[in-house]
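With one protein chain removed, the remaining protein chains of the complex are shown where they sit.
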Amino acid sequence: MDDIKIVLTPKQKAGSWLGSFGLIAILLIIFGFFSLTLRGTYFNWGNIKNMVSFSSYVGIGAIGMTFCIMTGNFDISIGSMLALAGVLGASAALKLGGIVGVIVTIVVAALLGLLNGLFVTKLKIPAFITTLGMLFIFRALAYIYTNNNPQYITDRFWIFLGNGSFLGLPFPIFIMGLCYLIAFFMLRKAPFGRYILAVGTNSRAASLSGINVENVKILVFTLIGVFVGVSAVLNGSMLGAANPGMMGDGYEFQVITAVVLGGTALAGGSGSLGGTLLAALIVVFLKTGMSNAQVNSYWQQVATGVVLIVAVSLNKLKFWLLGQAQ
Amino acid sequence: MVKFLKLYEKIGIFILIVAASIFLAIVSPNFRNMDTILSIIMQGSYGAIIAFGMTFAITSGGFDLSVEAVMGLTSVIIAMLIPSLGFAGSIIIAVLASCFVGFLNGILITKVGISPLITTLSMQVILRGASLIITNGRQVVISQKSFMSIGASKAFGFLPMPIIYMAVLFAIFYIILNQTTFGRHVAASGSNEQAAKMSGLNISLIKTVVYILVAFSASIVGVIRTSQTLIGIPTMAPGFTLNVLTIAILGGTSLAGGRGNLIGTLFAGIFISMIYYGLNLLNVQIFYQMLAVGITLLFALFIDGLRMKYLETAKIKGIRV
Amino acid sequence: MDENNIFIELKNIKKIFPGVVALEDVDFDVKYGEVHALVGENGAGKSTLIKILGGAYQPDGGEIIIEGKTANISATSMAQQYKIAVIYQEFNLVPDLSVAENIFIGREPKVGKTFVNWKKINNDASEILKKLDIEINPKKFISDLSVAEKQMIEIAKSLSMDAKLIIMDEPTATLTEKEVIKLFSIIEELRKKGVSIIYISHRLDEAFKLSDRITVLRDGKKIETKITSETNQNEIVSLMVGKVVKDYFSEKKQKTSDEVIMEVKNYNIADSIYDMNFQLHRGEILGFAGVLGSGIHHLLRSLYGGEQIASGEIYFENQKVSIKKPSDAIKLGIGYVTEDRKGEGLLYDMSVLQNLSIIIIKTLTAFKGLFIRQKKELDVFNAMAKELDIKYASVNQRIIYLSGGNQQKVIMGRTLVSDCKVLILLEPTRGIDVGAKAEIHKIMTALAEKGISIIMTSSELPELVNLTDRCIVLYKGKLAAEFNRENMDEEKLVAAEIGKHIYSNN
Partner (left out) sequence: MKKYLRISVFAVLILALVVTFAIAGCKTGTESVKATAKTMKAADVTIGFSVWTMEFTFFQNVEKGVKDACAALGFKYTMLDQKSDATQMVQDMNTLVNQKVSGIVSTPVDPGAMGPAVQKARDAGIPVVCADIGKSGPVNALIVSDNFKGGGLAAEFLANLFPDPAATIFGLGNCKPQWTYARQRGEGFKAKADELTYNIQSDIIVQNPSAEGGYDTMQQMMSAAPDIKGAFFVSGREAVGAANYVKSQNKDIKIVGYNGDPEEFIAIRDGILSATILQQPYVIGYKAVETLKEILVDGKSYENVEIPAEVKLVTPENLDQIAKEVMDSTGNSAFGE
């Protein structure tokens, strides 16, 4: 049966290695570098816990986005989505208690995601534009609903979710872990994952294979909502308030950056959750490292940008080595 | 019908403008005078000019999120250099520097093959940092007051200069896109890059030039704004990029690439300014202004969607398999 | 042969891709004014070779000599400078540009140095189109053209840059008989002008009709170059497949039952199908023949729910059914294999395994479609791979690395695993080499004998004549004629296809 011989040139071997270990290498380099230079202030258990738990903010939101980009779509409304869900949840919590608030947050976000999905599929408005419009609308609604008053989150349960710890680990780490497990399972072990891949790589073929492309897309956008909702819960808990203007400001680009840095092709079809998670960690580890090192904050910006470009070019280097066109 | 729809693609946004004008003219007396209208167009010009460049980028199948940082860079370079080099010198250097940034974007996107999103997003952060480093985080006041005339004076005593710049740049960009081989090649590389490449077009070169154009247009606006405020502002126009994108898209330039619509962009620029400006005249809270922008965007694109759908079906019926 | 009449010569060219050696020490040359046919099974390396000539790929070894000088075709633009034009199967046209612009893309007539000379570009374009007597308005956008028209534009394009070597990859695959005749006469013209042509086709008769020499590739190696006049089809075929192929078509043994599995009653599709009626019997191979515009593809697509039907009734196993979307058809047990493998068949980024199981993946799950039972999936795959004799390196290999024939098998397998009762095949052997063709045919007859009914259409009449029990001919969306095995032959089909007027090839 195996009468087709697999031949890998050294170049290609290097490429595949890069594909598998590139991001981890970057993460370790960054971590190692700052650990050596900063010692205690960086390389200590508390700080690591802190960094990982804060990476959940981008990390969890990036799960949905990874799915979305895999299907060749795009959602830049998530920042505003986070805020709107956050303020609604928070105000619900004030009246009906934390558990309700948390549920409301996630449900609202999911519904907003669903709304995006419906616009994209039913009204046939390109995802980028739909979500661009929603970016304005959600944020505006958040302002209008709260009349620009921050909604404080005081409920102990909700506060615990973001700040408490369990088995000596910050609780957000567990939530992030859980989210990734579920997502990973959906993508690799459930038919849904195949559908996402199929739609992303060739939607016409997918629909001829009996896949309801529209439903898959709607589901993907709804999932974005769900994960953004979870992220909103944690974020709100860490901030202890939901501020319609502040919450999730610039979130969309942080998340998309993480996803792309994680090696998911914007064209759709291929992607990796592991990569996304690593990317989310890389960004936080880098930023924290630099500010702990008291790097001038202007230089920090420059460095962040440069590192981003370098990291992504490594991914390109992989494809070049493998001799594949993207 | 199809004829009308083709027309709509070109000037659909114009209809929105007319509608909005009528509305505003009715509700606000202040709107019914030449100065206000000119002011609105003037404030539209900043976004529109950059959106011209952005239209090129989108037509070539990408986009550029670094424009606001380019404005800042231009601003500080001018402010730092004016004392030594004078107006012309400092402006030229600043614009050239910006073009170089565009060149870098182009190289990273075409040669290294990083997605425009990441490239320009990173470039945005880098430039912000760089501008702040140049001025050490300060705003640099320009003491040569006459520099103001570049952006703030009026032609024929009534026509604000920015409008003139917008008109001129529109003409130039329009001709480039529709009349020159380069412009057509931009469309080609956005419409079907593979084919364009196979036909022997130098995609890398074309796209690089495109990103230089974007940076150039952003830089021009940077010059205008700096001259108006007489301050070198490293963090100029925070969040303006989103505005520019909105304008280009609202103008009807398809994100799929290949189809650039500069006329639409021009009108969209004015329209957006109209929303903010007009609603400010009515003291409408900013929340509702955002709401308005979002809804118009969706509405316009919804109409556009219907249009495309109609043309599609028309096409299917037209072609026999 | 004397050197100076050779236009281009390739010396032990080598090219490696992850997983496969595409080309291994290939020598090859083309003389001025020669039509050189390049044949070989899919995956033999033909397309890789022409991509190298076109400057799309860089060889990993060997050298290219053009007009005596060593050439380095480092980019597609270089190919143009060497006066080499490649007409790929997947056209390289820009949808949002006009016909004229596409013909002269990169070489537009200009006013001054920068501005497009619209007047000239359109005039020149219409001149060239006239030369090929094609009636297309040069101002028209490519996105509004049909496949055949695009094909013609491609040829016009290469003519416009007065190429010395034109490479045609499967040029006739999508053309009607009439257009093929036109194409051949054009090729003759070019040959007279001293233009060299590399002609790649799976239709051997064409190769023999046109070429001076034929070169056979197999598994990335050059097998032999033959003077066309000194060889014959069978020899070439055996060179291609490495063994002598006996029966090109496998005759179907048993008679089909009279049981009607599917019936279509006064069926209409807007502007393409008018009042169609036909029955499909169990285990029958029903063919549809018709030229471009006959509406066949619309009809077959809509039977699978790929297109909305305008009106009409479909009975499946005597039940009136409505097929609105593919999933409806799949539920009923109707399978569909597209003619456009690239566009709507392959899931490129996915593995061979995933490509095969995509339709039935939901059924291969535990806990109500919660998670996939990999073991079971693998079993299904292996079974089907065995049945269809699919050749692959590993189940996780990306499907694009398979040869066209194997890709086609996977896509057929995709529908077969959903154990369908009716199989709709559009151009089942398009772009597939002789060996694989024979296999596909065997598979089809085997399926029919198992009681699966097949509806097929093919632009290769021999296929229809030899495979189908019955063949319905459509003309402009109406049923023009119906033949069964006994009374059908190519002449009759052609005659019916073009609306009764018998026409000859010269």
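In this document, chain identifiers A, B and C correspond to the written order of the chains, with residue numbering beginning at 1 in each.
Heads up, the rule we're going with is that contacts are C-beta pairs under 8 Å (C-beta built on N, C-alpha and C of every residue); 3 or more make two chains touch, one makes a residue touch a chain.
Everything quoted here is computed from the prediction, not taken from an experiment.
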Which visible chains touch the chain that is not shown?
A, B
I'm checking contacts with the chain that's been left out. Which of A:N212, A:N292 or A:S313 qualifies?
A:N292
Note that subunit B touches the absent chain at residues 30, 33, 35-36, 39, 42-43, 132, 137-139, 141, 145, 148, 152-153, 225, 228-231, 233-240, 276-277, 280-281, 283, 285-287
On subunit A, the omitted chain is touched by residues 16, 19-21, 24, 27-28, 31, 40-41, 43-48, 50, 54, 57, 143, 148, 150, 152, 154, 159, 162-163, 235, 237-241, 243-247, 249-250, 272, 274-275, 277-278, 284, 287-288, 291-292, 294, 297-298, 300-301
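Please note the rule applied: only the chains that are shown with their structure count from here on.
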Moving step by step between touching chains, how few steps can get you from subunit B to subunit C?
1
Subunit A to subunit C: how many Å between their CA centres?
42
Residues of subunit C touching 2+ other chains?
none
By the touch definition above, subunit A meets two or more other chains at residues none
Contacting residues of subunit B [partner subunit A, same complex]:
65, 108, 112-115, 117-119, 121-126, 128-130, 132-133, 137, 242, 245-246, 249, 255-256, 285-288, 290-291, 293-295, 297-298, 301-302, 305, 308-309
Residues of subunit C touching subunit A in their complex?
16-21, 304, 306, 325-327, 329-330, 336, 338, 343-350, 354, 357-359, 361-362, 365, 369-372, 385, 391-394, 414
Listed in rising order, the residues of subunit A that touch subunit B in the complex are 119, 123-126, 128-130, 132-137, 139-141, 143-144, 148, 253, 256-257, 260-261, 266, 296, 298-306, 308-309, 312-313, 316, 319-320, 326
